[in-house]
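Yeah, one chain of the complex is gone here, protein chain that is, but the others are all in their spots.
Per-chain residue numbering starts at 1, and chain names A and B are given in the order in which the chains are listed.
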Amino acid sequence: MLKENRILFTVLSPVILFVLWEGLSRAGVISSEILPPFTTSLYGSCQLVASKEFSKHLLASSYRWAIGFSISLILSIPIGIYMARSKRLYNFLDPVLTLTYPVPKAAMIPILMLWMGAGDLPKVTVIVIGCFIPLVISAYHGAQGVETSLIWSARAMGIGERAVLFRIILPASLPTIFSGIRMALAISLIVVLGSEMIARQSGLGYYLFNSLEMGLYEMTYSVLIIISGIGLFLDVIFSLVMRKVLIWV
Amino acid sequence: MKKAFSQYYSVFLILFVWEAISRSGFVHPVLLPPVSKIVVRFFELLFFEKLLYHTGQTMFRMWIGLGLATLVGVPLGIMMARFAFVRSSLEPLISLGFPIPKIGIYPVLIIFFGVLHFSKIALIFIEALFPIVMATFSGALLVERKLIWSAESMGTKKRKILWKIILPFSLPHIFMGFRLGLIVSLIVVFLSEMIASAEGLGHLMMSSSRVFRSEIMFVAIGTISGLGLLFDRIFLWLRRKALKWHPEAALY
Partner (left out) sequence: MAKLVVQDISKIYKSGKEGRDVEALAGIDLEVNEGEFFSLVGPSGCGKSTLLYVIGGFIPPSGGKIFVDGKEVISPGIDRGIVFQEFALFPWKTVIQNILYGLEQRKIVREERLAIASKYIKMTSLQGMENLYPKELSGGMKQRVAIARTLACNPDILLMDEPFGSLDAQTRVFMQDELLRIWDETRKTVLFVTHSIEEAVHLSDRIAVFSHRPGKIKEILPIDIPRPRIREEEVSRGQYIKLISYLWKAVEREVKGF
């Protein structure tokens, strides 16, 4: 198939989607109460971002997410790497991970709220818990997959254990770790949003659900657009960072 | 038995510590009910209350959503691999849709479909569709053309190539995608029921949390996790059977 045609289709399909949205709504095929036109929603999004009230919630969500995600990275990745090196740790953690991985992490929210009260702490904790497993597993596999020949060559060159860890194992496991981070990123967003929709106190999730309950459907769509935008934005940033770091892959 | 114990010793350790802390009075029993009490409550709910009913609701939604996602996703993935036009059209939608936290769409689905089953089934469908389509697509891409040529030279018509060659060859990848879809549907069904539902395990969780009946909360989590584990085991067993021809089946 001609390259030009392919590019055409690629660009066309999302455009068609939005045109459809706009068209169905404005034509009244779907009542604009249920589906406000795309442009109206987009305009609403811009208004929201400018409004003080909304920004408060946006900030609250971002703050929780950033802290939770960072802690998760700092905690999980070293544990995963260490699991690859210590058989004892592996034997201890592996069954725990296998059994807890089907647990829907957002389900922990009410329990954590029971323990930690309302506020940010339970939400941050849930993010840490939610991202823990994919990060640990990918860090483990990444570190495990480093070819022994690489490690042995380094040791033969007289490089000490700690240096082997930082200069050989860590860089070699990075590709796998990054794919784990990507998954954890997606999970963390779902967890933040989900927990806010459950706890209903502040944040984007609360705002989103609140607009639904109050019947302000237009606002619902506007918030959705903002949330989608954030998700895409973070993914792009992630890809850029990954390309910079993994420039040698 | 002994082997299971030594392999899972950390789990038993944690359970034991849990029971001890809980009974000791260090922690308020509402915050951390003893494991034993949770187990008792589980059976109580199972036989005398509506645990089965709620579980049924949850499972119904999950499996319909997942089933639909598979029925739609697998053919879609294969078509993406075979027809450049389909691939070019769908790839941007998938790349755009993937990073968006799809739980955000839930309120919109509620606007359209209300709070009953359909909004949740729709959400599960959308969530599970992505991993299934992506895995099927990457699997179908790998089919070597010489395999297709061999089939053609033995009389297979072009229409049948899809069913006879591409599908069986992509099966390992399809299984992988389905597994991810399974995990995701489990999470999403529970989450959506926690947010807005009148029945189901997620609802059970929320309603009991409002009256501080923490034992029931744990029963709800335990049930869904237990089901998740069970389905995963069944799935792995099925996969072992179906893919016994695959040289690297062990890796999966």
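Criterion: contacts are C-beta pairs under 8 Å (C-beta built on N, C-alpha and C of every residue); 3 or more make two chains touch, one makes a residue touch a chain.
Bear in mind that the values here come from a model prediction, so they are computed numbers and not experimental data.
*Asks:* Write out, one label after another, the shown chains that touch the chain missing from the document.
*Replies:* Its contacts among the visible chains are B.
*Asks:* Which of B:43, B:83, B:112 or B:149 touches the chain that is not shown?
*Replies:* B:149
*Asks:* Consider the whole complex, including the chain that is not shown, and state which of B:51, B:80 or B:165 touches that chain.
*Replies:* Hidden-chain contact among the options goes to B:165.
*Asks:* Among B:82, B:117 or B:246, choose the residue that contacts the chain missing from this document, as touch is defined above.
*Replies:* B:246
*Asks:* In the full complex, which bits of subunit B touch the chain not displayed? Write them out.
*Replies:* Touch set of subunit B with respect to the missing chain: 144-147, 149-156, 165, 168-169, 171, 244-247.
Just so we're on the same page, only the chains that are shown with their structure count from here on.
*Asks:* Taking the mean of the C-alpha atoms as each chain's centre, how many Å separate subunit A from subunit B?
*Replies:* That gives a centre separation of 18 Å.
*Asks:* Could you list, by residue number, the parts of subunit B that touch subunit A in their complex?
*Replies:* The contact residues of subunit B facing subunit A are 7-11, 14, 30-31, 84-85, 88-93, 96, 98-108, 110-112, 183, 186-187, 190-191, 194-196, 202, 205-206, 209, 212, 214, 217-218, 220-221, 224-225, 227-229, 232.
*Asks:* List the residues on subunit A that touch subunit B in their complex, please.
*Replies:* It is residues 1, 5-14, 17, 34, 91-93, 95-96, 99-111, 113-115, 185-186, 189-190, 192-194, 197-198, 208-209, 211-212, 217, 220-221, 223-224, 227-228, 231-232, 234-235 of subunit A that touch subunit B.
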